[in-house]
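Below is a slice of the complex: some chains, not all, each in place.
First chain written, first letter: the chains are A and B, and each begins at residue 1.
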Amino acid sequence: SSSHSLEKQFEGFRTQLEESGSLRERIRAVVSEIESTTRLTYASLLLVHQSRPTPELLEKAKSQIDVLKKHYEQLAEILREFPGQYYRYHGDWRSETQTVVSLLTFMHWLETGSLLTHREAAEKLGMDSSEFGLDVEDYLIGVCFMSNELPRYVVNQVTAGDYDCPRRVLRFLTDLHAAFRMLNLRNDFLRKKFDGMKYDLRRVEEVYYDVKIRGLTPNGELVGDQAVQGQS
Amino acid sequence: NPSKRARTMVTESAMRDAFAKYAEYLNALNEKRERVVKASRDVTMNSKKVIFQVHRMSKYNKEEIIEQAEKDLTAVTDQYMSRLVKELQGTDFWKLRRAYSPGVQEYVEAATFCNFCKTGTLLKLDEINATLLPLSDPSLEPLKINILDYLLGLADLTGELMRLAIGRISDGELDFAENICRFVRDIYRELTLVVPHMDDSSDMKQKMDTMLQSVMKIENACFSVHVRGSEYIPLLGSNDPSSFLVGVPDIEL
């Protein structure tokens, strides 16, 4: 009967949805591990605001990256069983991955002063295969999150006596902001985050201004004054 | 320190190169999404017209109306769904789902609505997907409407069925209304078992509430006709409660 065939179709739906549900549970278990590792790493990295010696902190944090990478490999493995469904479950690890990216890029910046690229980030996480890649938007959002850390970092570094820090951060952030402007962003989450970067930039400019107007220089001498005048 | 300056410039230009790639990627994605959204919007608009067409039904013109609605639906499939299918081909269907989901849902609503009016049964997901198959390039993976969009479309269907039922009762087509009532109850019941397993059930839960309201509106309408009809049985001396409404000569109007 009609009612019976209805029942049968829905029976099938239920089976499929339950399968998808249990897949999701497996994903979530891994994601929760990622989240917890990230949190721990972030917590110890945040000691940079207290001006603890950075290399040590970075060393400790780096050791966690491999743990993260292993988790992402587990994720990749799970999804390999369901080809073409990466984006069906993407929402389950998006936000955690964005935080991971912000962590990685912040660490990289502390070490090198430059921006970790998408490819490099993906490699570090083992997300560089075509089936299980690092979503570009997630990478970019993570970079925005990283930018949010910088004003606080600058403020605390100056308090700790590093008067050259604002200049370095301002240059980096200005370049980063300019690079972002090359992107044609839709009216979405990434756009909103990028709009927020403007405030980071403004805050760093203010800190730089505070240091500059008081003539505070890295070595107690008028370093680079001519350069500044040359630029104006 | 010129070397430092040089290094920074290198860094900066490396960043720009990287971002140029991201920009390229995002532009391509956004343009595709934009096209898909537009296609989806057209599907929505034209599916709504099909639904409106079905609502123009009266007791006397049912066949013509449904026939016309089916023609309209075929046109939607051929003209608009095919465009959507083309835009999507070869792409990851899940990635752009949010861009085309509204259109697909409305299409499901229209297709199942037509089908119910014609056959009194539920058009299955596989059947819909079968009609979409010829639209895509055989070398590529065809677009399949996913379960979620199908179920979301069904949820909206019950609202239209409710409107239809009220209209049918007005037209004296009690049996038709009772069929709708049964059908909607079945769908509602089946959905209660499936919804908790859906990926993102938050908006579906709200639709379930609306659906229960629709079911009850139909039930109340049937009740109302029933008690009214029962009252007249002694007056009319008839034994078939449904006959009284149909029995009123409409020509008088």
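We adopt the following convention: a residue touches a chain if its C-beta (ideal position, glycine included) is under 8 Å from a C-beta of that chain, and two chains touch if they have at least 3 such contacts.
Note that this is a predicted model, so its numbers are computed, not measured.
J.: Taking the file as a whole, write the stoichiometry using the chain labels present.
T.: Complete complex, expressed with the shown chain labels, is A x6, B x2.
Everything that follows uses one rule, which is that only the chains that are shown with their structure count from here on.
J.: Averaged over CA atoms, how far is the centre of chain A from the centre of chain B? Could you give it in whole Å?
T.: 39
J.: Chain A touches which residues of chain B in the complex?
T.: 8, 11-12, 14-16, 18-23, 25-27, 30, 33, 92-95, 97, 120-122, 124-125, 141, 147, 151, 182, 186-187, 190-191, 193-194, 197-199
J.: Per the contact definition, I'd like the list of chain A residues that touch chain B in the complex.
T.: It comes out as residues 2-3, 5-7, 9-10, 13-14, 16-18, 20-21, 24, 84-88, 90, 113-115, 117-119, 136-137, 139-140, 171, 175-176, 178-180, 182-186.
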